Each structure stands twice: as structure tokens, then as C-alpha cells.
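With one protein chain held back, the other chains of the complex are shown just where they sit.
Right, chain A next:
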């Protein structure tokens, strides 16, 4: 009666739906672009030809690199010691 009502009413359910769709798309895109490896996140790590596994300093008790070498030697000696003990006693373990 009072002239014609425009077909698209601003606001309302349609716009909300649209906004939601955009938001979802955006989230999806973000999920797609999330890095899948430490290298992709820019923190070093495995590359195409390298398998670099341990590049971050994680929690846990921190040790010096020298300790690793000493630990390894100690481990080797303990195994040698076991051999010697086994030889001496015949059947200790």
C-alpha cells in the first residue's frame, strides 16, 4: 500500500548466515595454512633431505653436551664391566 518494500532487508537472518559462512571459511583457510612441521613454523627441523628431529630445547633436566659423551663412555664401560663380571663369576646374572 505504501509503496514497494525492497526485496533485501538489511540485517536479519541472511546476513548472519553470510557472516557465519565467511567466518567458517576463514577458519578453514587458517587451519589449512597452519604449519605442519617445525620447519614450516620457522623453527628449524627436518627439511627435504634432512631428518632433524631434536632442535628445540624442551623441558626436562638439562645436560651439557660434554655430559652426553661422558655418559656414553660410562655406559660402554658398564657393559664391559658386566662382561668381565660374567667371565669372573661364571654365572652372576
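List of remarks:
The rule is short, and it goes like this: contacts are C-beta pairs under 8 Å (C-beta built on N, C-alpha and C of every residue); 3 or more make two chains touch, one makes a residue touch a chain; residues count from 1.
Methods note: contacts and distances are computed from a predicted model.
One chain of the complex is hidden; its UniProt record names it "Translocon Sec61/SecY plug domain-containing protein", one of "Translocon Sec61/SecY plug domain-containing protein", "TB22B protein", "Ubiquitin-related modifier 1" or "Ribosome biogenesis protein NSA2 homolog".
The set of chain A residues touching the chain not shown comprises 34-41, 43, 45-65, 68-69, 71-73, 75-76, 79-80, 82-83, 86, 93.
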